[in-house]
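Shown next, in structure tokens, is the structure this report addresses.
One chain of protein is taken out of this complex; the other chains stay put.
The chains carry the letters A and B, assigned in the order they are written, with residues numbered from 1 in each.
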Amino acid sequence: MKIAVCMKQVPDTTEIKIDPVKNTLIRKGVPSIMNPYDRHALEMALQLKDRHGAEVVALTMGPSQAIDILEEAYAMGADEVYLITDRKFGGSDTFATSYILSAALDHLGPFDLVLGGKQAIDGDTGQTISSLAQHMDCACINQVLDLQVESSPAGATNSNPTVTVKRKTDEGVEVLETTLPLVCTVMKESNKPRYASIQSTLDALEHEAQQICLDDLAALLDESKIGLKGSPTRVQKSFVPERCAEGVFIEGAPKDQAHDLVEQLVEAKLLV
Amino acid sequence: MTLLYTKEQKALISLVHDVAEQELKPYVAQADRDGKCPEELYEFGFDLGLHLVEVPKEYGGTGLDYETTAMIFEELAKIDAGYAITFVTTFVALRNVILAGTPEQAQYFADVVKQRKFAAFALTEPNAGSDVAGMRSTATKVDGGYVLNSTKTFITNGGIASIYIVFCKTDFEAGAHGITAFIVDRDMPGVRVGAEEDKMGLRLSNTTELLLDDVFVPEDRVLGKVGEGMKLALNALNLSRAFVCTMGVGIMQRALDEALAYATERKQFGKPLASFQLVQGLLADMAIKTEAARCVVNNTMRLMDAGSLVQLEGAICKTFVTDSMQEVVSNAVQVMGGYGYSREYPVEKLMRDAKVFQIFEGTNQIQRTTIAKLLANG
Partner (left out) sequence: MQETNDHRDIWVFLEQFDGQPKQVGCELLGQARRLADQIGQQVGAVIISNEPQDAIDMARTYGADYAYVIEGAEYAQFTTDAFSEAFEHLCQEHKPEIILVGATANGRELASHLAVALEAGLTADCTSLTIDPETATMAWERPAFGGNLYARICANTHPQMGTVRPGAMPVPDPHPNENMQVIHEKFHPSRMRVKVKEFIEDLKDQGVSLQDAEVIVSGGRGMKGPENFKMLEKLAELLGGAVGCSRSVVEEGWLPASKQVGQTGSSVSPRIYIACGISGAVQHVAGMDHSDAIVAINQDPHAPIFDVADYCIVGDVFQVVPALIEELSAQ
């Protein structure tokens, strides 16, 4: 089995603060991390590798510093890691990004399983992996909690095993059945990601990530559909939300505060 | 960041930071209250390979230098120094066997530790603390080995170790030259763990008595030469002394981080605490001491990597770092006021944890005496 895990380097959004004077985002000093959801996708791949034997390939598209998360992926147990990087890829929206990723997977593949996190914590779109599946014309399941590949009887090789997937929906959990190849987005609840060890972290630093650039994918890509120019959506403007409610302060002892609050809510017809 | 870290060092610090934040931090307050580190918390430490970081590759370790090892344990000590010391004590014991023992002894000791087991160093006795030569433990020569009788106290990892280095007197007439070190297994007949200390701080560190009643050890368990135990002990102390300093820096950094975060968030008279000059003074003093301490520790580690025994430098480092710690943790409590004193917040624990650093691995009074002696002797 050959498994690809698509990951993204993101700013640690829990560390982001707002400059109270300029009302802008302070990005300085905010560390870049592996998207937390992607860590669970990698763990799912590594567990399948532990159970059935598999080659796990981790890849990310981004600038050269994104190599940090690939080193982490290698230290956790990925067999090979790839950085997809090219100046012409810059500015890609989810459509263009998923298109480039599909070409890279085509270039490195074929893969039996492609996994990614449910969403990235910076953009929060949750679209890239699902869009990737459509580009690849591959079956896709999002919000996966659990994925089991039917084991083949000892000695036999099952070329098309049944895959049973638990998927989180808004109402509960669905049990789905399908076959490979398959694309999935993985939920945090699916597993507890392993840590790298001190030794494997050192090994990962020794290992050099492979790079894939536009030239490598030229035969597989329509250049008019990548980068800022090839992206169907465009960010017009970004801004820090304004928050300025004119709140009424209710003073007094707790008992009086409670009384006044209820009275004011009733007056405002919020409470009957 | 004070030091010029290599890429490798940055990666390891970040790894230990992330794991300790997730796997240790949430459990520290309760474990501190209980005075016991739950056994399952050791798992992530072993998974990381903390027990083998400094151990040479030929014995199955990672083979990191002292400098990098110190950085890792500083980071871990930011979350809990008692937890960190459990692992430090283990690899320091193994290092001493590698330095003083035969290759077979080193392999044997390493093989035990590799099975995710702790080691301990049993030197102190109820009536022999700083005065090592005053110890009462005896090792009596018998056919094929020695019979040990001993009561050791304040033994770090005493109750959780699987293997010990124990110091006993083989010759009562010879004073400091009558002490010999032995490798003792936990499961040898006559080895007993005594009472556990109920300590003020470092409560995740296991500290117990160790009792040996007529414990027979074969000849090949003598570590180093008979009668040279004192030298071995002092060399070992140089090493562990340097490592408690790195943990001290971790505690100081944590105190600074907590106080700074609080002073930035907490508002009084409509302004954050950090904007008041007297508070700024406290914070600046903390940063000065912390940064200086880190530099001194780093220098000591680099000297050790270069082969120095750091007799003088280590004593200076220990005294400076652990004295500075007291001021830094106390300032943290001061900055946080009532919240600093409250058990709801972590800084009162840092203050409790810090005190013992002036006491163990040679009290700071003994260190000063040593410094003065070494200076005078040039």
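Note that contacts are C-beta pairs under 8 Å (C-beta built on N, C-alpha and C of every residue); 3 or more make two chains touch, one makes a residue touch a chain.
What you are looking at is a predicted structure, and each value in this text was computed from that prediction instead of being measured.
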Contacting the left-out chain in the complete assembly, out of A:S32, A:Q47 or A:T178: A:T178
Sole residue of A:D93, A:D112 or A:D216 that reaches the chain not shown, by the stated touch rule: A:D93
Chain not shown: contacting residue from A:S64, A:T125 or A:Q211: A:T125
Residues of chain A in contact with the chain not shown: 11, 13-14, 16, 18, 25, 93-95, 98-99, 121-127, 130-131, 133-135, 139-143, 164-165, 167-179, 231-241, 243-245, 247-251, 254-255, 257-259, 261-262, 264-265, 268, 270-271
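Convention: only the chains that are shown with their structure count from here on.
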Residues of chain A that touch chain B when the two form their complex: 71, 75, 195-199, 201-202, 204-205
Residues of chain B that touch chain A when the two form their complex: 7-8, 11-12, 15-16, 18-19, 23, 44, 47-50, 53, 62, 64, 72
